[in-house]
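A single protein chain has been removed from this complex, and every other one stays in its place.
Letters A, B, C, D and E mark the chains as written, and numbering starts fresh at 1 in each.
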Amino acid sequence: MYHHIKQLMYTVHIGRPDPRFGNMLLEQFGGANGELAAAMQYSIQGLNCDDPDRKDLLMDIGTEELNHLEVVGTLARMHLKPTKDNRDAAAEDPLISIAGGGGVNLYNSMGNAWTADYLKITGELDVDLRSNIAAEARAKIVYERLINFTDDPGTIDALRFLMTREITHMKAFTAALESMGKPMFSIGRIPPTPGLTDQYFNTSTGVGDRGEPDARGPWNQGGDWQMVDAPAFQELESPRAGTRQTGPVEPLV
Amino acid sequence: MYHHIKQLMYTVHIGRPDPRFGNMLLEQFGGANGELAAAMQYSIQGLNCDDPDRKDLLMDIGTEELNHLEVVGTLARMHLKPTKDNRDAAAEDPLISIAGGGGVNLYNSMGNAWTADYLKITGELDVDLRSNIAAEARAKIVYERLINFTDDPGTIDALRFLMTREITHMKAFTAALESMGKPMFSIGRIPPTPGLTDQYFNTSTGVGDRGEPDARGPWNQGGDWQMVDAPAFQELESPRAGTRQTGPVEPLV
Amino acid sequence: MYHHIKQLMYTVHIGRPDPRFGNMLLEQFGGANGELAAAMQYSIQGLNCDDPDRKDLLMDIGTEELNHLEVVGTLARMHLKPTKDNRDAAAEDPLISIAGGGGVNLYNSMGNAWTADYLKITGELDVDLRSNIAAEARAKIVYERLINFTDDPGTIDALRFLMTREITHMKAFTAALESMGKPMFSIGRIPPTPGLTDQYFNTSTGVGDRGEPDARGPWNQGGDWQMVDAPAFQELESPRAGTRQTGPVEPLV
Amino acid sequence: MYHHIKQLMYTVHIGRPDPRFGNMLLEQFGGANGELAAAMQYSIQGLNCDDPDRKDLLMDIGTEELNHLEVVGTLARMHLKPTKDNRDAAAEDPLISIAGGGGVNLYNSMGNAWTADYLKITGELDVDLRSNIAAEARAKIVYERLINFTDDPGTIDALRFLMTREITHMKAFTAALESMGKPMFSIGRIPPTPGLTDQYFNTSTGVGDRGEPDARGPWNQGGDWQMVDAPAFQELESPRAGTRQTGPVEPLV
Amino acid sequence: MYHHIKQLMYTVHIGRPDPRFGNMLLEQFGGANGELAAAMQYSIQGLNCDDPDRKDLLMDIGTEELNHLEVVGTLARMHLKPTKDNRDAAAEDPLISIAGGGGVNLYNSMGNAWTADYLKITGELDVDLRSNIAAEARAKIVYERLINFTDDPGTIDALRFLMTREITHMKAFTAALESMGKPMFSIGRIPPTPGLTDQYFNTSTGVGDRGEPDARGPWNQGGDWQMVDAPAFQELESPRAGTRQTGPVEPLV
Partner (left out) sequence: MYHHIKQLMYTVHIGRPDPRFGNMLLEQFGGANGELAAAMQYSIQGLNCDDPDRKDLLMDIGTEELNHLEVVGTLARMHLKPTKDNRDAAAEDPLISIAGGGGVNLYNSMGNAWTADYLKITGELDVDLRSNIAAEARAKIVYERLINFTDDPGTIDALRFLMTREITHMKAFTAALESMGKPMFSIGRIPPTPGLTDQYFNTSTGVGDRGEPDARGPWNQGGDWQMVDAPAFQELESPRAGTRQTGPVEPLV
């Protein structure tokens, strides 16, 4: 059960409203990596969760994100208010202006309605925690970009508060994942096919127009990595059961 | 530049077509965690990428996912073919049947058209790699669930191949992230507010209808963690600059 | 600021899980007239609202709808749980099964992702209250239909609770609108053109295949109503300034 | 059966094309509260309607809205035509310019494609009439905002005509609803739970950052209203059957 | 201006309602190739059209498609009516049942809301006519598939009428395109680069798993065709200005 207290988690003060910036702020209100997406992703994962301890974590952070939604919405509301009456302001976001009378709604900076397609919820706890870690990293970088586009001190203060909390959540989700004690690349119950997991398929070759190389790095050499060059043109020699048994390799041209 | 070779990356053979299962398979063709989503996410990240080495990695795996798209699409096509003429089969997926004549299209198992809203692309390389690690984990668990819903050996072989490759990619993306040498919770350039990052807001309290606790764990105790209980009802004592300076705490009821 | 208490607003108990019914229940979780739509519509109207008293009303009911979202989500979760492992159950909602592992997500009964396109928010308080009255009426009838499709006593109890609350909200929104003291058909500030408001355009004529009449009723006769028959074929004689001044009426055939 | 007469319901004349305003006008062409939404909502309600008299009303107004769609589309077309060749004009709506060659399409002012998610159709006549009353109120306020953003006399004339007609429709739908003779808060057939309908849940408490109060008004006091303060923290004493029987109230922190 | 006559363009009679078939019929009501898509595509092209003669054609057929929308909607309504009360029927389309009370709405057979993304409108008349010819061909094959899934004589009669009309429209659009007298492959005003238009890029090579060949046909041999094999691996020798001037061909592996 939710209870609402009228004060914001972070009181916002702004100087002169900046409708263009208000429009940008909507990315964190109704955008793909915004606060509603975070609140819904974690809260619904929590609703589905069978692990009582991490369920609490999901509900804690999901609820906090609802509070952030209020903060960022209030901030955007302040910056967008002039779109109600001022035609130049309205042009920064005609949908907010004409359809919303200058009030915020669950759109992103280009007027796309928020959609649950933004959410990543699988019902597999460790997988969901990985999705959440990535989601927090995305939210952090978006707040940073917003901070870089405004000079208003009150706005910056509020965004810095919100930005910092994403790092807090990232730490908490990481701790929760690690405390599950699962091996790093073990997902679900069916094990991957041994050998095949170590094959790196080099499916993009050559040198790019700007000199982009066909690179080697710890993601395809060293350790157990085995390089498979251009699988489209090779008789694959791996021990994969059931792989195509081609005849002579198709000459390219 | 892409070149297409007519053979599949994994030749598929199936026994008796199973339209219900073919419908389920569409999750990995045109679904949120499916192969088109993977192919597009990585390839477009690669197109935008300024790090030449990891750009190659993104293009390698992006291209491989296109090859998986072909494999899973061919498999789904085989299972869905009866929907063209058979009314019972058609009822498993009337959109594929009536609009598509039994052929596959970029829909998920409930007929939703694929949308780029599924993609997570931020243009911040380490953030994108985290999104990719999570994406691979999601794809793995989806393949596992599909395997659990079929008895057809040829179908299982192909799905197991595809499932295994997700783990390979997860390993490669993880190695690429680690090799960037960034501290674990450092995203972008603006540092989070010290102190505030360590505060855990306990915004969900009490005991649930099924005994769900208000839990403690490494995600909110130990290390630098500082617990803030029910921030909605507390005078927050943390050193956060700019936080609301409330008067007497609002009595709850 | 929101605070979450782990108990549900209405504790749910069900008998045997019924995945088909669980799928239907999603209409009230992630559907067009469901609880998330209600929660978001009222809460965001509240965030934008400049009338402090009715702002409180909007936040009260918006928060209650979040609590309903939890209740209906928990109920759907119970009924859908078998979709994780059971293939027949999975066929009732393959998206929940394959992508969600049997957990709920913000979809409707046919797997459409929730979208803010469902919301009606104009930033004009009396208009928003009318939208809310209609929204509550829609939610009530949807709950009634759901009740008619289950025999499970615990499910019926919970749905009856939720259904009743929609009527409560309908009463509250109606009282709030009436207390504003606006004339019934006065919206905004620009008055409608006198005379033209009273003209009823009879643009659908004749008798239908099943005898449907060209009807008269209090919506087009009595009071100030003036009937304009088939305006497409008439020299309109109304005093509307600027209306087309046609020459001889175009003969029909 | 529809028949089309080439003249517009309201002949439009404009002065100098104003592409920015043309873009705004699309809200009423392909937007959420626009004329296609109105035409489709009423006409499809009419198609489904079993009450022959009100079916005629729905078809009359539905058809009139199609005529409004033509008028507003023609007006937008005139204002947007320069987007075909002029780059500054094109920047006001690049989608109309590049994809549409300066012609209108079923988008709103921010390029979102029209979607049937905008429609409210329940197949319960009195409920649908309530939705229609609210829809007309929304359309009225949107026309008013558009009028406030243009100085062009011909444009204003046409918009004033369209705006007035929404009030006409609002009156007609209200008369149709009242003539059904249903009690004001009676929806469908299953009665709400007595007593519970009169409980107002005060789920948002305290005083906001700008002094927003925890308000009382005719929507929660007087008449039969019974106030339930902060239900998340109270032993609910209401006679609701089946409500949670909690033990000692969970202390908050 | 539209005027509505209550009789259908084709009176429909059905035998026993078949909810599963009714669900399939929605493809032609609110689906991608259905009657609303046709009506809107042609009517809006007509609204934008500067060629007075072909504008009339577009409005004629656009209006006829509205009439078809009524016919197919009425037919679907009849077949879907049992979804209101009957749970087995409801399972064929829970969205129609629960949200719509058994009435039709602008969804396709899998519940996707109609979207203007289905439309192809470019504002270039000859291009639009080509889109329309293709649209009619698609609608024809969809009707044919529907006919193959029902045995009900009245339903078949109505569908055959609608199906036939698509061929009529296809003929009319083709005549209108031909009468414009444009060369077959001349689109717009900027001519294609000579020589380059005749190069066929053979970007898919080899032999497929089921023996699919690297084929020749009138689309890549004879006439002016010039074959460019595997451009990804060749020094392109065509006279295209500005094409990449590669050094030695990148060896494949």
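Note that a contact is a pair of C-beta atoms (placed from the backbone, for glycine too) under 8 Å apart; a residue touches a chain by one contact, two chains touch by 3 or more.
Since the model is a prediction, treat every value here as computed from it, not as a measurement.
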Full-complex contact with the absent chain, from A:Met24, A:Met40, A:Ala89 or A:Val127: A:Met24
Residues of chain D in contact with the chain not shown: 1-8, 11-12, 85, 87, 90-91, 93-95, 97-99, 101, 107, 110-113
Touching residues (missing chain, whole complex) on chain A: 20, 23-24, 27, 31-33, 92, 108-112, 141-142, 145-146, 148-149, 203-209, 212, 214, 230-233
Contact set of chain B toward the excluded chain (per top definition): 1-9, 30, 36, 40, 44-45, 47-48, 56, 59-60, 62-63, 66-67, 70, 73-74, 77, 84, 99-107, 113-117, 119, 121-124
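We adopt the following convention: only the chains that are shown with their structure count from here on.
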Computed distance of Cα centres, chain B from chain A, in Å: 10
Contacts with 2+ other chains: residues of chain C: 1-9, 11, 32-33, 56, 59-60, 62-63, 67, 84, 99, 101, 107, 110-113, 115, 117, 122, 124, 141-142, 203-204, 212, 214, 231-233
